[in-house]
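A protein chain is absent from this complex, but the other protein chains hold their places.
In order of appearance the chains are A, B and C, and numbering begins at 1 in each one.
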Amino acid sequence: MDLFLQQLTNGLAVGSIYALIALGYTMVYGVLKLINFAHGDLFAIGAYLGLTLLTTFGLSQYLGPMGVVIVLAVMVMGLVAVVGAVLERVAYRPLRQAHRLSAVVSAMGASIFFQNALMLVYGARYKVYPHDILPKNAVSIMGFEIPLVRLLVLLTSVLMMVALYLFIQKTRIGTAIRAAAIDQRAAKLMGINVDRVIMIVFLIGPALGGVAGLMVGLYYGQINFTMGWMYGLKAFTAAILGGIGNIPGAMVGGLLLGVIEAMGAAYISIAWKDAITFMVLIAILIVRPTGLLGERVADKV
Amino acid sequence: MKKMSVFMLVLMIGLLGAGSALADDPVRIGLMAPLTGAWASEGQDMKQIVELLAESLNAAGGINGRKVQVITADDGGDPRTAALAAQRLSTQKIVAVIGTYGSAVTEASQGIYDEMDIIQVANGSTAIRLSEKGLKHFLRTCPRDDEQGLVAYQTLKDGGYKSIGILHDNSSYAKGLADEAKTLLDKDGANIVFFEALTPKQNDYTAILTRMRASNPDVVFFTGYYGEAGLLLRQKMEMNWPVPFIGGDATNNPDLVKIAGNAAAKGFRFLSPPVPQDLDTPEAKAFMESYRGKYNGEPGSVWAVLAGDGFRVVAKAIEATGSEDPGKIVAYLKNELKDFPGLTGPISFDAKGDRVGDLYRLYEVDAGGKFVLLP
Amino acid sequence: MSLLQLQNLTKRFGGLVAVDNVSFDVPEGAIVGLIGPNGAGKTTVFNLITGNYRPDRGDILFDGRSIRKLPTHRIVHLGIARTFQTIRLFPKLSVVENVLAGRHCRMKAGVIAAMLRLPAQKREETAALAEARAEMAFVGIERDADQVAENLSYGNQRLLEIARALATGPRFIILDEPAGGMNDFETAKLIRVIRQIRDRGITVLLIEHDMSLVMEACEQLVVLENGAKIAEGTPGEIQENERVIEAYLGVEEE
Partner (left out) sequence: MKDVRPVIYAVFCGALLLAPFFLNAYWVDVLNNVGLYAILGLSLNIILGHAGLFHMGHAAFYAMGAYTTAIINTSYQIPVLWLMPLSGLVAGVAALVIARPIIHLRGDYLLIVTIGLVEIVRIALINNVFGITGGSNGIFGISRPELFGFRIRRPEHFFFLIWGFAAITVFLFHRLENSRFGRALNYLREDDVAAEGSGINTAHYKLIAFVVGAVWAGMAGNIFAAKMTIIAPESFNFWESVIMFMIVLLGGRGSIPGVILGAFLIVGLPELFRQFATARMLVFGAIMVAMMIFRTEGILPPRPRRYPAAVADGGGDGP
């Protein structure tokens, strides 16, 4: 039982990062019906930018650990949001009227571009975040030793998700985003500036991806230029698992994916872990073809 | 439509025109390395080192008065790209090729070089079978997995551990080493409580560590690469698990300490051929000096340095035989070259083209994050 | 004899009873209209007949045989063809290819025959093309054969859907608001086409809001309201029927 709970927290920690990245996929998908294959690379850019900002400004000399994290997060979110918006303007907007898959190829091209740009700028070797930013101690909860950082990761992700959810549900811009997600043409007729909505989505999604990258950097320490591909794929899986286009779905899908991975590794096989994850995913989709929280679209005939 | 046809035409001409090779004076030596892809850092190091050595060789007058030209091809760390790279290099009138890193990648190129009578000196491909095929022109400056397996077995045995966990990453190399060590330990009746593979390039290994911890080993032997090893050490410390880790030679990279942090890396031991920093031969010292001078840092790993050794033995053999005949060069390397002063210690080859001598040393990471050679 | 018999058909969507215990027969060779206010469940009845939805209760007999559990393409194969309320053509394909889609279920050639272009396959293709052209000529759109379907006028798109349905070689055809979006001239043409279809021996069941078309073309009407059948009879009888008048009162006429 102890082991089970331990693995559960392991899974939730990983899953919360997947969830944060998955949010970006799902938001963009909701409005544009586009799988932004470059999203994982925006996440990696966030991780690298975080490192650059941290080392060039020597933030930890002036601020306490929480201060560093918050200032970094804000800066990274801002910068990655700009990259995301530029990506949308350059690589996706010209393809908006084209077949959906055309934009997918453009996204893949952008992904290759970003990944290699990171390699050229930062080099192919692993990059490492300084070790002394975050506290190393563990807290004891119900007899468990849980590293404090891990709790912070989990907490930050959940906070971000709640904030995003409230933003989408309660604000005017959020309503416009939801309207555009349901029917772009109708939204346009209702006087919603769809271009602006898309731009906002391409600011928020990448910002969340970027902050996830920063968290991975701070938490795990090690980053490399190919990391976006792996995390991107996992997060896309999470978004689909939850029902793509659905914001709570991305959260549930991400956390669940992390837990499935941890449990697969714990109780079945470590080497087959990723295969088990995909098998579970396929099984779930066979039963629920539009993911856990996805709407069931009945055929309108 | 017209634009299209022009485009096709240009493409065809490009393909037709780009392939012409020029014949000229210098001794041409190929380098096949993973300049892009997952192992790009190793490949770029290999290129830096071989180019540096070629430069200093040329500055010193070249081989028998002839300049050396290094021709590099990117194998992408992937067998299919490697086969292409090999085809590309074999049209470039090279005498020998240095490289490459991964065993499967080397394997995909071996046949092509052999058919073209080009000497291949691999630097990081430790899979046993590569030299068991009877290829005439294949050599390597790195030791084989069975040798390291034997050393690993000795180390684990001498440590007196009662229960042993073995973790690899399912790569051809790490799996080979893990299997080799396990076979020897099993013969001895050692208690292996854990034998599994992790998935590389994923940041979170806590699930695996938690499970491994439950099987309660006295020591863990990890045969994979330094990136994962660093994370394992770090996450192991975060969960307050004091078990000692021993790594295979792929963990020999200063980045390991950077990733794990000094505190977590302290006490980690690994097997490796000695790195040039630890050799006090004049060659190694001179090399390190010029490397630091040019690239302002240390070489990333011993494998890239072994590519440098490959280059040096080939240059030596061409000089000694005064010939570019592959048969003569290989015969010289296998039969006459004895204890050549390499950057990684004395180099000799056996009849299969494998490097002779027990190369492995045991290193430990000290509190300051330095790799200390254990006696 | 009745070609199609609906027996106590019921379909629920969540709490809503879309079709409530509906029974009626369609005699062979007739033109029958299914009418009723918006949301009465007419299209749902069609979707039940063609297998797009499964009934919760009741049965559908075609030529005396239950088709309740058959997939749509099997039902088409048995001889029931349909058009859709919202036009569903293959918009990027040419008109002739759209009609050939209907021919598909009467053809046999498989992958290997197609790759090797066997003589039987070639004959079949030639014949199918001729039949497709005949159906286009029948509805009067043969001049647009090589147009892309989405470029056709609205009325012609409706006719193209009918041609595609006819190309399946049906005994029974279901038309869902065939005059929707047509002008008077096109509607008049449509009425001629519907009669000609019947003259070919094909039984017709149609939903239509255009009452002039219904009264002129149909020989028998079935009226639905809130999913239930409220009347059945000749156009004359229906026009007199109290309940029908009541049902249509207050409902805006289209």
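Odds and ends about this structure:
Note that contacts are C-beta pairs under 8 Å (C-beta built on N, C-alpha and C of every residue); 3 or more make two chains touch, one makes a residue touch a chain.
Note that this is a predicted model, so its numbers are computed, not measured.
Every visible chain touched by the undisplayed chain in the complete complex is listed here: A, B, C. Residue-wise, the contact with the chain that is not shown comes from C:123, picked out of C:54, C:123 or C:243.
The chain not shown here is touched by just one of B:36, B:235 or B:301, and that residue is B:36.
In the full complex, subunit A touches the hidden chain at residues 29, 35, 90-91, 94-95, 97-99, 101-106, 108-117, 119-120, 233, 236-237, 240, 244, 271-272, 274-275, 278-279, 281-282, 285-286, 289-291, 299, 301. One chain of the complex is left out; on subunit B, the residues touching it are 1-2, 4-5, 8, 11-12, 14-16, 18-21, 35-36, 40, 44, 74, 78-80, 83-84, 87-88, 90-91, 103-104, 107-108, 111, 115, 127, 129, 170-172, 175-176, 197. Take subunit C: the residues that touch the chain left off the picture are 50, 52, 71-73, 76-77, 81-82, 84, 88-94, 96-97, 100-102, 104-105, 107, 109-111, 113-117, 121-126, 128-130, 133, 142, 145-146, 148, 164-165, 168.
Everything that follows uses one rule, which is that only the chains that are shown with their structure count from here on.
At the far end from subunit B, in terms of centres built from Cα atoms, lies C.
Nearest to the global CA centroid, when each chain is reduced to the mean of its CA atoms, is chain A.
With centres set at the average Cα position, the gap from subunit B to subunit C is 71 Å. Averaged Cα coordinates give subunit A a centre that lies 35 Å from the centre of subunit B. Contacts with at least two other chains are made by no residue of subunit A. Subunit B makes touch with subunit A in their complex at residues 36, 38, 40-41, 43-44, 170, 196-199, 201-204, 206-208, 210-211, 214, 227, 230-231, 234, 238-240, 255, 258-263, 300. In the complex of the two chains, the subunit A residues touching subunit B come out as 3, 6-7, 10-11, 13-14, 116, 119, 123-126, 128, 131, 136, 138, 145, 147, 149-150, 216, 220-222, 224, 226-227, 230, 261-262, 265-266, 269-271, 273-274.
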